[in-house]
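Notes follow once the structure below has been shown.
Of the protein chains in this complex, all but one are displayed in their positions.
Our next item is chain A:
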Amino acid sequence: MLTSIRAELIKQTRRPANWLLLAIAAVLTLTFAYAIPYAGLSSGPSGAPGSGRGLPSMLPEAFVGNALGGVPIFVGALALVFGVLVAGSEYGFQTWKTVLAQRPSRFTAYGSKLAVVAIANLIGVLTLFAAAAGGSAAVAALEGAPMNWPSAGDIVLGMGVGWLVMTMWGACGALLGIAFRSVALPIGLGLVWMLAIQNLLASIAAPALEFVGELQKVLPGPNTGALAAAMGAASETPGVDALVGSGHATIVVAGYLVAFCALGGWLMHRRDIL
């Protein structure tokens, strides 16, 4: 198993697409958490979302929330794309059969995929935190504001939350990749769900229909938003909303993570993939 995980990890590091995803996540986080609000700060409210936020939200003290601001929407979506690529590309290249016909068992092969998703998202969350820390330090330096950092405990807790949410979406992507045995359709459907349907549910359906409002409390997206909100992400960020408590949200998100992993494993085990 360890050999398989290492081999899988090395393989993924050789793929330019994965580094691109990581770079996009970091750049988008910096843009929306620092660059745009900072530009808005100096040029007066421009009406762009997030541009009306004050200086305190950009200082090092608040960087954990800023690092997690994009996690419910675009960072989660990128994690989902990554999960689809990790599992689904094996179908596109017809390599599952090369891997499985002779070598590791299906359990080992699938397990190493999940392990790589988890490890890669850890790298991803560390990158986001490093980027946000750098962004907030830059703002503090430019404005001559004090550099007060959050406690190590808060930082680690924030990283844990980010990792949990991203790994949950990554496992969701892997499940979709396996279910559709491809890359394009699962990415498309996953993004439609995350970026369109989730927002429509939250902004149109939930206020109008009570049962949708209740449903929101057990769907993955709103729970990830609640986790980000609990960690201090700005509540005007799309997808960030303290709809439920952080304990409830943690349990739901972890539940989805386990369910996605189990369902993907069951499909791998049961179906003829060749």
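Rule of thumb we're sticking to: a contact is a pair of C-beta atoms (placed from the backbone, for glycine too) under 8 Å apart; a residue touches a chain by one contact, two chains touch by 3 or more; residues count from 1.
As a convention for this text, contacts and distances are computed from a predicted model.
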Hidden subunit of the complex - UniProt protein name among "1,2-phenylacetyl-CoA epoxidase subunit PaaC", "Cell division protein FtsX", "ABC-2 type transport system ATP-binding protein" or "L-serine dehydratase": "ABC-2 type transport system ATP-binding protein"
Residue of A:10, A:130 or A:196 in touch with the missing chain, whole complex considered: A:10
Touching the absent chain: which residues on chain A qualify? 3-4, 6-8, 10-11, 14-17, 89, 93-95, 97-99, 101-105, 109, 272, 274
